[in-house]
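Omission of a single protein chain aside, the complex is shown with its protein chains in their original locations.
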Amino acid sequence: VKLSKYAVTETNEIGQGVTIGEFAVVRAGARLGNDVVIHPHVVIESGVEIGPGTEVFPGAYLGKAPRGAGALARSPSFERRLVIGANCSIGPHAVIFFDVEIGDNTLLGDGASVREQGRIGSRCILSRYVTLNYDVRVGDGTKIMDNTHITGKTRIGNGVFISVNVSTVNDNALGRHGFQDEAIRGPLIEDGAMVGANAVLLPGVVVGRGAVVGSGAVVSRDVEPGTVVVGMPARCVRRVEAA
Amino acid sequence: VKLSKYAVTETNEIGQGVTIGEFAVVRAGARLGNDVVIHPHVVIESGVEIGPGTEVFPGAYLGKAPRGAGALARSPSFERRLVIGANCSIGPHAVIFFDVEIGDNTLLGDGASVREQGRIGSRCILSRYVTLNYDVRVGDGTKIMDNTHITGKTRIGNGVFISVNVSTVNDNALGRHGFQDEAIRGPLIEDGAMVGANAVLLPGVVVGRGAVVGSGAVVSRDVEPGTVVVGMPARCVRRVEAA
Partner (left out) sequence: VKLSKYAVTETNEIGQGVTIGEFAVVRAGARLGNDVVIHPHVVIESGVEIGPGTEVFPGAYLGKAPRGAGALARSPSFERRLVIGANCSIGPHAVIFFDVEIGDNTLLGDGASVREQGRIGSRCILSRYVTLNYDVRVGDGTKIMDNTHITGKTRIGNGVFISVNVSTVNDNALGRHGFQDEAIRGPLIEDGAMVGANAVLLPGVVVGRGAVVGSGAVVSRDVEPGTVVVGMPARCVRRVEAA
């Protein structure tokens, strides 16, 4: 174990070969597996578990407690536990809330942010400044590219590709009637689907297995499996060609 | 007052019950109200005032001086003063410039960034990676969601909802004639209006009271109060239904 100068390490659950950089903070009760690398200025709160071989880049903040301020409509509920798998890469300034689970070999880019009740599989990429709202599930081998926002209660399958600057929305009333949990319906994106850059998925839409949503499309109705939709509002233009 | 190890606290204007985390920097002349919580790695410059009960998450930077480098067209003018109200939540890695005022119970998400001459009301949410340019005014109870950009000189009323990945623009010439302050016209978004995901508001447009801009709409003309516009360019399709 290599503890750098000025590192604050309150836990004693640290595996072999771990490196902790200068000015990092690792709170009591946090657990670091073998060969974990913690860069400078990282903060890891109590209740966080990091699997072997995972690298956490400068300024990342692991274990944020949701806090509403006066302004937040939804009262956050969460468990003080965050589990990150083996051989992950957590980018600089990434923020991961409590009550999140992340599989093995998954990469979070700079400033990626995952809120409570997030469940992310293995071999995923959440690229730079991707933001996931509360209660999002992502399968294995899925890629979500830079600056895309995934709204609360979205379900995303395996091998999905979501391009940059994509928006997903879960509330037709745009929050105007206050927060009514039963009215919130996130999109469902099935295995192998692809969503183009700057597309918008409206509340509750299903993007079927292997379907393709064109760049800039605004999807207001379900997309059949294996079809291609484009435009605003999005309409089906053809079936996906066999690869 | 709880000063953590390695905190650099140069000010003596600190209220009761304040916590300052490890590796935080609080410059001389900064003022912290009662029960303020400063997490690790926060930087607070001289001239910053933080109201009671406000929590500032790791890596936030409060009191940035605009600096042009050689490249910046506009020469920034500003006052070395930043006032944040009571019971606010300032997210990790948020950046707030000097010459900004923020009301009570307002929440800034991860990496939200507010430039000089910003005036933000109470009970607002500026979500993750929202960026406000210089000279923006936001009323009370307004929500601006993830990755949305608010351009310079925009005026936003009370109870407005602006969804994710929205763009606002203030310069029809796209900066090609150099910076001419009188030619810059930000949008005006009136009380209770709603702007859908990935919409664009072009320079100087007025979105009237209670109006709704559909997702992906490109708004090039004023939107009448209480109407719904969609499409590119945006056209009125109906009046807003009574709730």
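As written, the chains take the letters A and B, and residue 1 is the first residue of each chain.
One rule holds in what follows: contacts are C-beta pairs under 8 Å (C-beta built on N, C-alpha and C of every residue); 3 or more make two chains touch, one makes a residue touch a chain.
Quick caveat, the model's predicted, so the values are computed rather than measured.
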Residue touching the undisplayed chain, where the options are A:Thr19, A:Asn34, A:Asn158 or A:Ser215: A:Ser215
Message: For a quick check of understanding: of A:Thr9, A:Asn133, A:Asn147 or A:Thr168, which residue touches the chain that isn't displayed?
response: A:Asn147
- prompt: In the full complex, which of B:Thr54, B:Ser89, B:Asn105 or B:Thr131 touches the chain missing from this view?
  reply: B:Thr131
Message: In the whole complex, not just what's shown, which of B:Val8, B:Ala183 or B:Val237 touches the removed chain?
response: B:Val8
Task: Since one chain isn't shown, list which residues of chain A touch it in the complete complex.
output: 5-6, 21-23, 39-41, 55, 57-59, 87-89, 91-93, 104-107, 109-111, 122-125, 127-129, 141, 143, 145-147, 161, 163-165, 192, 194, 196-198, 212, 214-216, 230-232, 243
- line: Note that chain B touches the chain not displayed via residues 6, 8, 23, 25, 41, 43, 59, 61, 64, 67-72, 93, 95, 111, 113, 129, 131, 147, 149, 151, 165-169, 174-177, 198, 200, 202, 216, 218, 232
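Note that in this section only the chains that are shown with their structure count from here on.
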Task: Report the inter-chain centroid distance for chain A and chain B in whole angstrom, where each centroid is the mean of the CA atoms.
output: 24
